[in-house]
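Left out: one protein chain. Kept in place: all the others.
Our next item is chain A:
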Amino acid sequence: MVSQWVLRGLVSAHLVAIAGQPVFAGVYLSGDFDGLRMHAAGANITTSIGYLQVIAAVVVWVRLRQSWPFVASLAVVVAETVQYFAGTGGALWLHIPLGVMTVAAVVMLFIAVWRQPLVRRHA
């Protein structure tokens, strides 16, 4: 059960961090130069939480035999990694839609992990 709470905590933190990203992007494009630094720091924090979340999801998979949190977290982390390089590479055509989709995915994951307790699946 501890692993479930750790996962819930990380997904919640992930949601808070990723919600800041469009905010900082907007601040930056309004002409506030420091907005870019906040957006970059936010990207580092969001991606780091994502990786921790994948580890927590592996533990959930092992302990509770539920694999979907791992699959979903991995998909989000892959998207965020692509997102990171699309951003630093200036590929806004990819960065903007992928960013919106990644936020939506983390929202869905947040609902899924909090909706009901993860019960150990018996083989």
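What to note about this one:
In this section, a contact is a pair of C-beta atoms (placed from the backbone, for glycine too) under 8 Å apart; a residue touches a chain by one contact, two chains touch by 3 or more; residues count from 1.
Everything below uses one rule, namely that contacts and distances are computed from a predicted model.
Only one chain is not pictured, and the protein name UniProt records for it, out of "Anti-sigma factor antagonist", "Fumarate reductase iron-sulfur subunit", "Autoinducer 2 import system permease protein LsrC" or "Multicopper oxidase CueO", is "Multicopper oxidase CueO".
Of the options A:A19, A:I45 or A:L98, the residue whose C-beta touches the omitted chain is A:L98.
The missing chain lies against chain A, touching residues 28-33, 35-37, 40, 88, 90-94, 96-98, 101, 115-116.
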